[in-house]
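Every protein chain of the complex appears in place save one, which is left out.
Entry: chain A
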Amino acid sequence: MMTQIVFYVFAAVLVLSATMVVSARNPVHSVLFLILAFFNAAGLFLIAGAEFLAMTLVIVYVGAVAVLFLFVVMMLDVNFTQMREGVQRYAPIGGVVGGVLFIELLMAFMHWRAATNIGQIAHLVPSSPTRTNTAALGDVIYTHYIFLFQACALVLLVAMIGAIVLTLRERPTGRRQNIDRQHDRMVADSLEMLQVPLGAGVDAQGGFLRPRESYDIAAVPGTYGTAAWSEAEARDADGTALVIKTPANGTKGEGDE
């Protein structure tokens, strides 16, 4: 009696929230109703005594899949008025798809047949009062059907690799970080000290200070030690290279804004 009431409560909320998933205007609300539907399905599993399945449903679907759904849907820039405009146009197509699905479901139900070999595999799940759900499922999946299970895993692996290959782009402008290289770096081989003449600024020596490995030393004009450097030094010695930039309106900062 009690179990039946609980079942009908779970089932009713499940159907209602599933309806709300497709009818809610706001997609975020839709996803939240979807989560509610998952929860009630987990509740139904619990009533049926499938505690392991119930918990897995919550962990996998609610804890991971729906989080990512919500994550994406929340970031969508949804224009509600624009969405409602499309209803008229897409209603016939949606109706046709729904109708086909409905007729197929009806056909499936009319020709429903139970598997005849159920007796042959029943011995795989010996039931005893002390045996838990988890152990029974483990026996079936990991012992008796291990190869089929592994094949499923391979299909999923292929799908995963496919998704990564399709979405991973190597962007030439992207900056990447190599943590190991950063850890190995020493002060001595990443910085170089320049002798900067008074008032000249560092750019007279070929650019700002940066890690040596990120550019080709010889290609930068005026780098310390190159021919261009000695040239600049020579010019510096007789005072011709010294450029003192004076701001047009007094010192820097005064005339700004």
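In the analysis below, contacts are C-beta pairs under 8 Å (C-beta built on N, C-alpha and C of every residue); 3 or more make two chains touch, one makes a residue touch a chain; residues count from 1.
Just so it is clear, contacts and distances are computed from a predicted model.
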### Query
Considering the UniProt annotation of the chain absent from this complex, which name among "ABC transporter substrate-binding protein", "Threonine 3-dehydrogenase", "CotJB protein" or "NADH-quinone oxidoreductase subunit H" applies?
"NADH-quinone oxidoreductase subunit H"
#### Entry: Residue among A:48, A:74 or A:141 that touches the chain left out of view
A:74
### Task
Determine which one of A:6, A:20, A:58 or A:140 touches the chain that has been left out.
A:58
### Message
Even though one chain is hidden, which residues of chain A still touch it in the full complex?
### Response
28, 32, 35, 51-52, 55-56, 58-59, 62-64, 67-68, 70-71, 74-75, 132-135, 143, 177, 179
